[in-house]
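The next block holds one structure in the form of C-alpha coordinates; read it before the comments.
All protein chains but one are shown at their positions in the complex.
Order of writing sets the chain letters: A and B. Residues in each chain are counted from 1.
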Amino acid sequence: MSTSAAKPRVATVSLAGCFGCHMSVLDIDERIFDLVDIIDFDRSPIVDFKDFTGRCAVGLVEGGCGNEENVEVLRSFRRNCDILISLGDCATMGGIPALRNLVPTEECLREAYLDGPSVHNPSGRLPNDIELPLLLDKVRPAHEVVRMDYFLPGCPPSADTIWAALTALLTDKPVQLPYELIKYD
Amino acid sequence: MSETFTFTIDGVEVEGEPGQTILEAAQAAGIYIPRLCHKDGLEPWGGCRVCTVTVNGRSASACTQPAAAGITVENETDELVDMRRGIIEMLFVEGNHFCMFCEKSGNCELQALAYRLGIAAPRYEYLWPTRDVDASHPDVLLDRNRCILCARCVRTSRDLDGKQVFGFVGRGPGKKIAVNASARLSETGLDVTDEAVDACPVGAILRKREGYRIPVGLRRYDGTPIGSDIEKGASS
Partner (left out) sequence: MSGNIAQTAEQVCGAFGDDPARLMDIIRGVQQRLGHVPDAAIDAVARRVGRARVDVESVVSFYAFFSKEPKGRIVIRLCDDVIDRMFGYDAVRAAFEEELGITLGETTPDGRFTLERTACIGMCDQAPAAMINDTIVTWLSTDKARRIVSELREHMTPERLVKRVGGGNNGHPLIRAMVHNSIRRPGPLIFSEINRGEAIRKALSMSPAEVIRAIKTARLRGRGGAGFPTGLKWEFTRSASGDRKFVMCNADEGEPGTFKDRVLLTERADRVFAGMTIAGYAVGACEGVMYLRGEYAYLLRYLEDVLEKRRADGLLGRGVMGRDGFDFDIRIQLGAGAYVCGEETALLSSCEGMRGDPKNRPPFPAQKGYLGCPTVVNNVETLCCVTKILEVGPATFNMYGTSRSAGTKLLSISGDCDSPGVYEIPLGTPLGEVLEMCGGTRAKAVQVGGPSGRLVGRDGFDRLICFDDLATGGALIVFGPDRDILEIVSRYMAFFVDESCGYCTPCRVGNVLIKRGVDAIIAGRAEPRDLEQLEDLCRTVKSTSRCGLGQSSPNPLVTALESFRPEIEARLRADPNGYRRSFDLSRAVRPTEQLVGRKSVHT
(Lines give C-alpha, C1' and ligand atoms only; values in the text may rest on other atoms or scores of the structure.)
Protein backbone atom coordinates (compact mmCIF):
# COMPACT_ATOMS: atom_id res chain seq x y z
CA MET A 1 0.00 0.00 0.00
CA SER A 2 1.02 3.62 -0.26
CA THR A 3 3.03 5.51 2.33
CA SER A 4 -0.01 7.00 4.00
CA ALA A 5 -1.43 3.51 4.60
CA ALA A 6 -2.19 4.48 8.16
CA LYS A 7 -4.92 6.80 7.02
CA PRO A 8 -7.96 5.40 5.21
CA ARG A 9 -8.45 6.84 1.75
CA VAL A 10 -11.72 8.34 0.59
CA ALA A 11 -12.71 8.80 -3.05
CA THR A 12 -15.61 10.86 -4.35
CA VAL A 13 -17.25 11.30 -7.72
CA SER A 14 -20.16 13.06 -9.32
CA LEU A 15 -21.86 10.98 -12.02
CA ALA A 16 -25.26 12.06 -13.33
CA GLY A 17 -25.54 14.71 -10.64
CA CYS A 18 -25.06 18.44 -10.24
CA PHE A 19 -22.15 18.59 -7.78
CA GLY A 20 -24.60 19.87 -5.19
CA CYS A 21 -23.78 16.90 -2.97
CA HIS A 22 -20.10 17.74 -3.25
CA MET A 23 -20.94 21.29 -2.21
CA SER A 24 -22.65 19.77 0.78
CA VAL A 25 -19.51 17.81 1.59
CA LEU A 26 -17.65 21.13 1.63
CA ASP A 27 -20.41 22.51 3.85
CA ILE A 28 -18.97 20.57 6.74
CA ASP A 29 -16.88 23.75 6.93
CA GLU A 30 -14.01 23.71 9.40
CA ARG A 31 -14.74 20.10 10.25
CA ILE A 32 -12.90 19.34 7.03
CA PHE A 33 -9.68 19.86 9.00
CA ASP A 34 -10.74 17.15 11.41
CA LEU A 35 -11.60 15.00 8.42
CA VAL A 36 -8.22 15.33 6.69
CA ASP A 37 -6.61 14.45 10.00
CA ILE A 38 -8.13 11.02 9.79
CA ILE A 39 -8.40 10.42 6.03
CA ASP A 40 -6.64 11.07 2.79
CA PHE A 41 -8.64 12.02 -0.25
CA ASP A 42 -7.94 9.83 -3.23
CA ARG A 43 -9.67 10.09 -6.59
CA SER A 44 -11.93 13.09 -6.10
CA PRO A 45 -12.70 16.47 -7.64
CA ILE A 46 -11.96 17.91 -4.19
CA VAL A 47 -8.25 17.18 -4.64
CA ASP A 48 -8.45 16.90 -8.42
CA PHE A 49 -7.07 13.35 -8.56
CA LYS A 50 -8.34 11.93 -11.85
CA ASP A 51 -7.69 8.31 -11.01
CA PHE A 52 -7.31 5.99 -8.10
CA THR A 53 -3.88 5.94 -6.52
CA GLY A 54 -4.60 3.04 -4.22
CA ARG A 55 -7.34 1.05 -2.58
CA CYS A 56 -9.89 3.22 -0.84
CA ALA A 57 -11.85 2.55 2.32
CA VAL A 58 -14.82 4.65 1.29
CA GLY A 59 -16.22 5.90 -1.99
CA LEU A 60 -18.84 8.63 -2.04
CA VAL A 61 -20.94 8.47 -5.19
CA GLU A 62 -23.01 11.43 -6.17
CA GLY A 63 -25.41 10.96 -9.08
CA GLY A 64 -26.94 8.00 -10.79
CA CYS A 65 -25.93 6.46 -14.09
CA GLY A 66 -27.17 8.20 -17.20
CA ASN A 67 -24.58 7.09 -19.72
CA GLU A 68 -22.01 4.39 -20.39
CA GLU A 69 -19.21 6.41 -18.88
CA ASN A 70 -21.09 6.81 -15.60
CA VAL A 71 -21.41 3.03 -15.53
CA GLU A 72 -17.70 2.51 -16.15
CA VAL A 73 -16.70 5.02 -13.48
CA LEU A 74 -19.14 3.60 -10.94
CA ARG A 75 -17.84 0.11 -11.62
CA SER A 76 -14.28 1.29 -11.08
CA PHE A 77 -15.39 2.78 -7.76
CA ARG A 78 -16.88 -0.56 -6.85
CA ARG A 79 -13.61 -2.31 -7.68
CA ASN A 80 -11.45 0.20 -5.83
CA CYS A 81 -13.46 0.98 -2.71
CA ASP A 82 -14.32 -1.23 0.25
CA ILE A 83 -17.47 0.68 1.08
CA LEU A 84 -19.60 2.59 -1.40
CA ILE A 85 -22.05 5.24 -0.31
CA SER A 86 -24.85 6.59 -2.46
CA LEU A 87 -24.70 10.28 -1.75
CA GLY A 88 -27.90 12.17 -2.43
CA ASP A 89 -31.16 11.60 -4.25
CA CYS A 90 -29.67 11.19 -7.73
CA ALA A 91 -27.58 8.27 -6.52
CA THR A 92 -30.39 6.76 -4.46
CA MET A 93 -33.28 7.23 -6.88
CA GLY A 94 -32.06 8.86 -10.09
CA GLY A 95 -33.06 12.37 -9.10
CA ILE A 96 -33.59 15.24 -11.51
CA PRO A 97 -31.66 13.55 -14.37
CA ALA A 98 -34.14 10.69 -14.11
CA LEU A 99 -36.94 13.01 -15.18
CA ARG A 100 -35.89 12.03 -18.67
CA ASN A 101 -36.94 8.47 -17.86
CA LEU A 102 -40.47 9.65 -18.51
CA VAL A 103 -39.53 10.56 -22.09
CA PRO A 104 -38.29 8.18 -24.79
CA THR A 105 -34.53 8.32 -25.43
CA GLU A 106 -35.00 9.40 -29.02
CA GLU A 107 -37.15 12.35 -28.02
CA CYS A 108 -34.51 13.41 -25.46
CA LEU A 109 -31.71 13.30 -27.99
CA ARG A 110 -33.74 15.07 -30.64
CA GLU A 111 -34.69 17.82 -28.21
CA ALA A 112 -31.07 18.26 -27.14
CA TYR A 113 -29.41 18.11 -30.54
CA LEU A 114 -32.01 18.76 -33.22
CA ASP A 115 -35.36 20.20 -32.23
CA GLY A 116 -34.72 22.30 -29.11
CA PRO A 117 -35.54 25.99 -29.52
CA SER A 118 -31.93 27.09 -28.94
CA VAL A 119 -30.31 24.37 -31.02
CA HIS A 120 -28.34 25.29 -34.12
CA ASN A 121 -27.39 22.07 -35.88
CA PRO A 122 -27.24 22.44 -39.66
CA SER A 123 -26.11 18.82 -40.07
CA GLY A 124 -29.55 17.67 -38.96
CA ARG A 125 -27.91 14.62 -37.40
CA LEU A 126 -27.41 13.43 -33.88
CA PRO A 127 -23.74 13.84 -32.96
CA ASN A 128 -21.73 10.65 -33.09
CA ASP A 129 -18.51 11.48 -31.29
CA ILE A 130 -16.51 9.08 -29.19
CA GLU A 131 -16.12 11.94 -26.67
CA LEU A 132 -19.85 11.90 -26.07
CA PRO A 133 -20.71 8.84 -24.00
CA LEU A 134 -23.77 6.96 -25.18
CA LEU A 135 -26.89 7.57 -23.13
CA LEU A 136 -28.51 4.69 -21.31
CA ASP A 137 -32.16 4.04 -22.06
CA LYS A 138 -32.92 5.18 -18.53
CA VAL A 139 -31.06 6.96 -15.75
CA ARG A 140 -30.53 4.45 -12.97
CA PRO A 141 -29.78 4.89 -9.31
CA ALA A 142 -26.30 3.68 -8.39
CA HIS A 143 -27.52 0.54 -6.60
CA GLU A 144 -29.18 -0.74 -9.77
CA VAL A 145 -25.74 -0.81 -11.42
CA VAL A 146 -23.39 -1.95 -8.65
CA ARG A 147 -23.85 -3.10 -5.07
CA MET A 148 -23.98 -0.07 -2.77
CA ASP A 149 -23.40 -0.33 0.96
CA TYR A 150 -24.99 2.80 2.40
CA PHE A 151 -27.48 5.39 1.28
CA LEU A 152 -27.61 9.04 2.26
CA PRO A 153 -30.66 10.52 0.61
CA GLY A 154 -31.31 14.22 0.29
CA CYS A 155 -31.03 16.91 -2.33
CA PRO A 156 -28.43 17.40 -1.15
CA PRO A 157 -27.94 15.43 2.05
CA SER A 158 -27.04 17.98 4.71
CA ALA A 159 -23.44 18.45 5.78
CA ASP A 160 -24.45 17.07 9.17
CA THR A 161 -25.78 13.94 7.54
CA ILE A 162 -22.59 13.43 5.60
CA TRP A 163 -20.47 14.16 8.65
CA ALA A 164 -22.47 11.79 10.84
CA ALA A 165 -22.19 8.96 8.32
CA LEU A 166 -18.52 9.46 7.53
CA THR A 167 -17.35 9.75 11.11
CA ALA A 168 -19.37 6.71 12.09
CA LEU A 169 -17.88 4.67 9.26
CA LEU A 170 -14.32 5.81 9.85
CA THR A 171 -14.55 5.07 13.56
CA ASP A 172 -16.16 1.66 13.02
CA LYS A 173 -19.48 2.68 14.50
CA PRO A 174 -22.84 1.71 13.01
CA VAL A 175 -24.22 4.25 10.56
CA GLN A 176 -27.53 5.16 12.13
CA LEU A 177 -29.07 8.41 11.07
CA PRO A 178 -31.48 10.13 13.46
CA TYR A 179 -34.92 11.13 12.14
CA GLU A 180 -33.83 14.70 11.38
CA LEU A 181 -31.09 13.53 9.04
CA ILE A 182 -33.09 11.33 6.69
CA LYS A 183 -34.55 13.71 4.14
CA TYR A 184 -35.45 13.31 0.50
CA ASP A 185 -35.30 17.00 -0.31
CA MET B 1 -72.50 3.99 26.32
CA SER B 2 -72.00 0.52 24.95
CA GLU B 3 -69.95 -2.07 26.73
CA THR B 4 -66.21 -1.84 26.32
CA PHE B 5 -63.82 -4.75 26.16
CA THR B 6 -60.09 -5.23 26.25
CA PHE B 7 -57.50 -6.79 23.97
CA THR B 8 -53.76 -6.48 23.59
CA ILE B 9 -51.50 -4.75 21.07
CA ASP B 10 -47.88 -5.86 21.37
CA GLY B 11 -48.64 -7.03 24.86
CA VAL B 12 -50.20 -3.76 25.99
CA GLU B 13 -53.78 -3.98 27.15
CA VAL B 14 -56.07 -1.72 25.16
CA GLU B 15 -59.73 -0.88 25.55
CA GLY B 16 -62.08 -1.22 22.62
CA GLU B 17 -65.70 -0.38 21.93
CA PRO B 18 -68.08 -2.36 19.75
CA GLY B 19 -67.93 -1.02 16.20
CA GLN B 20 -64.35 0.16 16.50
CA THR B 21 -61.67 -1.11 14.18
CA ILE B 22 -58.32 -2.18 15.58
CA LEU B 23 -56.77 0.97 14.16
CA GLU B 24 -59.34 3.19 15.85
CA ALA B 25 -59.05 1.46 19.20
CA ALA B 26 -55.26 1.64 19.01
CA GLN B 27 -55.39 5.30 18.14
CA ALA B 28 -57.70 6.03 21.06
CA ALA B 29 -55.16 4.31 23.28
CA GLY B 30 -52.29 6.38 21.90
CA ILE B 31 -50.83 3.60 19.79
CA TYR B 32 -49.98 4.57 16.24
CA ILE B 33 -50.48 1.98 13.56
CA PRO B 34 -48.94 3.32 10.33
CA ARG B 35 -51.48 3.89 7.56
CA LEU B 36 -51.84 5.67 4.25
CA CYS B 37 -55.22 5.05 2.66
CA HIS B 38 -57.01 5.47 5.96
CA LYS B 39 -58.15 8.93 6.92
CA ASP B 40 -60.18 9.70 10.01
CA GLY B 41 -63.76 10.43 9.04
CA LEU B 42 -63.75 8.25 5.91
CA GLU B 43 -65.02 4.72 5.47
CA PRO B 44 -62.15 2.25 5.78
CA TRP B 45 -60.65 1.28 2.44
CA GLY B 46 -58.06 -1.39 3.19
CA GLY B 47 -56.07 -0.77 0.04
CA CYS B 48 -52.56 0.40 0.91
CA ARG B 49 -52.00 -2.46 3.41
CA VAL B 50 -49.51 -0.37 5.40
CA CYS B 51 -51.59 -0.95 8.53
CA THR B 52 -51.23 -4.73 8.27
CA VAL B 53 -51.03 -6.26 11.74
CA THR B 54 -51.48 -9.80 12.92
CA VAL B 55 -54.61 -10.74 14.81
CA ASN B 56 -54.21 -13.97 16.73
CA GLY B 57 -51.38 -14.74 14.35
CA ARG B 58 -53.24 -14.01 11.12
CA SER B 59 -52.57 -10.98 8.95
CA ALA B 60 -55.28 -8.35 8.71
CA SER B 61 -55.51 -4.68 7.88
CA ALA B 62 -56.06 -2.80 11.13
CA CYS B 63 -58.20 -0.19 9.39
CA THR B 64 -60.87 -2.71 8.40
CA GLN B 65 -60.60 -5.40 11.06
CA PRO B 66 -63.02 -4.92 13.96
CA ALA B 67 -61.51 -4.81 17.41
CA ALA B 68 -62.78 -7.68 19.53
CA ALA B 69 -62.52 -8.83 23.10
CA GLY B 70 -59.46 -10.85 23.93
CA ILE B 71 -57.70 -10.72 20.57
CA THR B 72 -53.92 -10.59 20.44
CA VAL B 73 -52.67 -7.97 18.01
CA GLU B 74 -49.08 -7.58 16.91
CA ASN B 75 -48.12 -4.22 15.45
CA GLU B 76 -44.43 -3.43 15.81
CA THR B 77 -42.71 -6.76 15.24
CA ASP B 78 -39.56 -6.74 13.11
CA GLU B 79 -41.33 -8.74 10.46
CA LEU B 80 -44.35 -6.45 10.23
CA VAL B 81 -42.20 -3.33 10.22
CA ASP B 82 -40.12 -4.74 7.40
CA MET B 83 -43.22 -5.65 5.40
CA ARG B 84 -44.48 -2.09 5.86
CA ARG B 85 -41.16 -0.80 4.59
CA GLY B 86 -41.55 -3.13 1.63
CA ILE B 87 -45.01 -1.75 0.86
CA ILE B 88 -43.85 1.86 1.12
CA GLU B 89 -40.92 1.05 -1.14
CA MET B 90 -43.31 -0.55 -3.63
CA LEU B 91 -45.27 2.68 -3.76
CA PHE B 92 -42.09 4.67 -4.32
CA VAL B 93 -40.91 2.54 -7.25
CA GLU B 94 -44.40 2.18 -8.72
CA GLY B 95 -44.86 5.90 -9.33
CA ASN B 96 -42.57 8.76 -10.22
CA HIS B 97 -41.82 10.42 -6.92
CA PHE B 98 -39.37 13.29 -7.15
CA CYS B 99 -39.34 14.55 -3.58
CA MET B 100 -36.60 17.08 -4.24
CA PHE B 101 -38.94 19.42 -6.08
CA CYS B 102 -42.36 18.20 -5.01
CA GLU B 103 -44.50 20.92 -3.42
CA LYS B 104 -45.80 18.37 -0.95
CA SER B 105 -42.36 17.45 0.38
CA GLY B 106 -42.23 17.83 4.13
CA ASN B 107 -45.99 17.49 4.38
CA CYS B 108 -46.30 14.25 2.43
CA GLU B 109 -47.53 11.19 4.29
CA LEU B 110 -45.80 8.72 2.00
CA GLN B 111 -42.48 10.49 2.52
CA ALA B 112 -43.13 10.87 6.24
CA LEU B 113 -43.79 7.16 6.62
CA ALA B 114 -40.59 6.37 4.76
CA TYR B 115 -38.74 8.69 7.17
CA ARG B 116 -40.39 7.13 10.19
CA LEU B 117 -39.56 3.64 8.99
CA GLY B 118 -35.98 4.68 8.23
CA ILE B 119 -35.99 4.00 4.51
CA ALA B 120 -32.87 5.42 2.85
CA ALA B 121 -33.43 3.86 -0.58
CA PRO B 122 -35.93 1.33 -1.91
CA ARG B 123 -34.76 -2.25 -2.37
CA TYR B 124 -36.79 -2.70 -5.58
CA GLU B 125 -36.06 -1.51 -9.08
CA TYR B 126 -37.81 1.65 -10.17
CA LEU B 127 -40.58 1.03 -12.69
CA TRP B 128 -40.74 4.56 -14.20
CA PRO B 129 -44.29 4.38 -15.52
CA THR B 130 -45.64 6.80 -18.08
CA ARG B 131 -48.31 8.87 -16.39
CA ASP B 132 -49.86 12.19 -17.17
CA VAL B 133 -50.45 15.51 -15.46
CA ASP B 134 -53.83 17.24 -15.64
CA ALA B 135 -53.34 20.96 -15.13
CA SER B 136 -56.62 21.95 -16.77
CA HIS B 137 -58.37 23.10 -13.61
CA PRO B 138 -57.74 26.76 -12.80
CA ASP B 139 -57.00 26.14 -9.13
CA VAL B 140 -56.09 22.48 -8.71
CA LEU B 141 -53.36 20.33 -10.17
CA LEU B 142 -53.69 16.58 -10.67
CA ASP B 143 -50.31 14.87 -11.11
CA ARG B 144 -50.80 11.16 -11.66
CA ASN B 145 -47.05 10.52 -11.38
CA ARG B 146 -47.42 10.90 -7.64
CA CYS B 147 -50.72 9.09 -7.16
CA ILE B 148 -50.63 6.06 -4.85
CA LEU B 149 -54.22 4.96 -5.61
CA CYS B 150 -55.33 5.30 -1.98
CA ALA B 151 -58.83 6.48 -2.98
CA ARG B 152 -58.88 9.18 -0.34
CA CYS B 153 -59.94 11.77 -2.92
CA VAL B 154 -62.48 9.35 -4.35
CA ARG B 155 -64.11 8.74 -0.99
CA THR B 156 -63.86 12.32 0.23
CA SER B 157 -65.45 13.73 -2.88
CA ARG B 158 -68.22 11.15 -2.79
CA ASP B 159 -68.91 10.97 0.93
CA LEU B 160 -67.94 14.36 2.32
CA ASP B 161 -68.24 16.76 -0.61
CA GLY B 162 -71.33 15.01 -1.94
CA LYS B 163 -69.84 14.99 -5.45
CA GLN B 164 -68.11 12.31 -7.37
CA VAL B 165 -65.19 14.03 -8.94
CA PHE B 166 -62.76 11.11 -8.82
CA GLY B 167 -62.80 7.41 -9.60
CA PHE B 168 -60.55 4.70 -10.91
CA VAL B 169 -60.16 3.24 -14.36
CA GLY B 170 -58.19 0.21 -15.49
CA ARG B 171 -57.01 -2.63 -13.33
CA GLY B 172 -53.84 -4.12 -11.94
CA PRO B 173 -50.68 -2.17 -12.71
CA GLY B 174 -52.72 -0.19 -15.27
CA LYS B 175 -55.13 1.14 -12.68
CA LYS B 176 -55.19 4.93 -12.50
CA ILE B 177 -57.07 7.76 -10.94
CA ALA B 178 -59.71 9.20 -13.26
CA VAL B 179 -62.00 12.19 -13.16
CA ASN B 180 -65.73 12.34 -13.67
CA ALA B 181 -65.52 13.80 -17.16
CA SER B 182 -64.69 12.56 -20.62
CA ALA B 183 -61.28 14.22 -20.50
CA ARG B 184 -60.11 16.66 -17.87
CA LEU B 185 -60.40 17.81 -14.29
CA SER B 186 -61.66 21.24 -15.37
CA GLU B 187 -64.79 19.60 -16.76
CA THR B 188 -65.74 18.19 -13.37
CA GLY B 189 -67.54 20.01 -10.60
CA LEU B 190 -64.41 20.16 -8.47
CA ASP B 191 -64.14 23.32 -6.44
CA VAL B 192 -60.90 24.49 -4.89
CA THR B 193 -62.64 24.51 -1.50
CA ASP B 194 -63.65 20.83 -1.77
CA GLU B 195 -62.34 18.66 1.01
CA ALA B 196 -61.16 16.19 -1.63
CA VAL B 197 -58.38 18.60 -2.55
CA ASP B 198 -56.88 18.26 0.91
CA ALA B 199 -57.51 14.55 1.18
CA CYS B 200 -54.50 13.56 -0.91
CA PRO B 201 -51.70 12.19 1.30
CA VAL B 202 -49.11 12.83 -1.42
CA GLY B 203 -48.59 15.52 -4.01
CA ALA B 204 -50.98 14.14 -6.62
CA ILE B 205 -53.68 16.71 -5.92
CA LEU B 206 -52.44 20.18 -5.08
CA ARG B 207 -53.78 23.70 -4.88
CA LYS B 208 -52.10 25.80 -7.46
CA ARG B 209 -49.97 28.81 -6.49
CA GLU B 210 -49.42 27.55 -2.96
CA GLY B 211 -46.29 25.48 -3.36
CA TYR B 212 -43.32 25.93 -1.06
CA ARG B 213 -45.18 28.45 1.11
CA ILE B 214 -43.98 26.85 4.32
CA PRO B 215 -40.23 27.16 4.68
CA VAL B 216 -38.12 24.05 4.99
CA GLY B 217 -37.75 23.24 8.65
CA LEU B 218 -41.27 24.31 9.56
CA ARG B 219 -43.15 21.77 7.50
CA ARG B 220 -45.31 19.19 9.18
CA TYR B 221 -42.89 16.29 9.23
CA ASP B 222 -39.57 18.16 9.18
CA GLY B 223 -38.94 17.58 12.85
CA THR B 224 -41.78 15.40 14.05
CA PRO B 225 -42.36 11.89 12.78
CA ILE B 226 -45.78 11.04 11.41
CA GLY B 227 -47.94 9.51 14.11
CA SER B 228 -46.34 11.46 16.97
CA ASP B 229 -49.57 13.36 17.55
CA ILE B 230 -51.33 10.08 18.23
CA GLU B 231 -48.55 8.84 20.46
CA LYS B 232 -48.42 12.16 22.32
CA GLY B 233 -52.11 11.88 22.95
CA ALA B 234 -51.32 8.86 25.08
CA SER B 235 -48.72 10.43 27.34
CA SER B 236 -50.79 13.53 28.11
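We take it that a residue touches a chain if its C-beta (ideal position, glycine included) is under 8 Å from a C-beta of that chain, and two chains touch if they have at least 3 such contacts.
Because the structure is predicted, anything quoted here is derived from the model rather than measured.
Looking at the complete complex, one finds that the omitted chain is in touch with A, B. Which of B:Gly41, B:Gly118, B:Gly170 or B:Gly223 touches the hidden chain is settled by the complete complex: it is B:Gly170. The chain not shown here is touched by just one of A:Cys18, A:Ile46 or A:Leu109, and that residue is A:Leu109. Among A:Cys18, A:Ile32, A:Leu99 or A:Leu135, only A:Leu135 touches the chain that is left out of the view. Contact residues of chain A toward the unshown chain are 68-69, 71-72, 75, 78-79, 105-106, 109, 126-128, 130, 134-138, 140, 143-147. Along chain B, the points of touch with the absent chain fall at residues 44-50, 52, 59, 61, 64, 66, 82-83, 86-87, 90-91, 93-94, 123-125, 127, 148-149, 164, 166-175, 178-182.
Methods note: only the chains that are shown with their structure count from here on.
Chain A and chain B have centres, each the mean of its CA atoms, that are 33 Å apart.
Across the complex, chain A is touched by residues 92, 96-102, 105-106, 111, 114-116, 118-122, 125-126, 128, 130-131, 145, 216, 223, 225 of chain B. On chain A, the positions that touch chain B within their shared complex are 86, 89, 92-96, 98-99, 101-102, 138, 140-141, 143-144, 148, 150-153, 155, 177, 179-180, 182-185.
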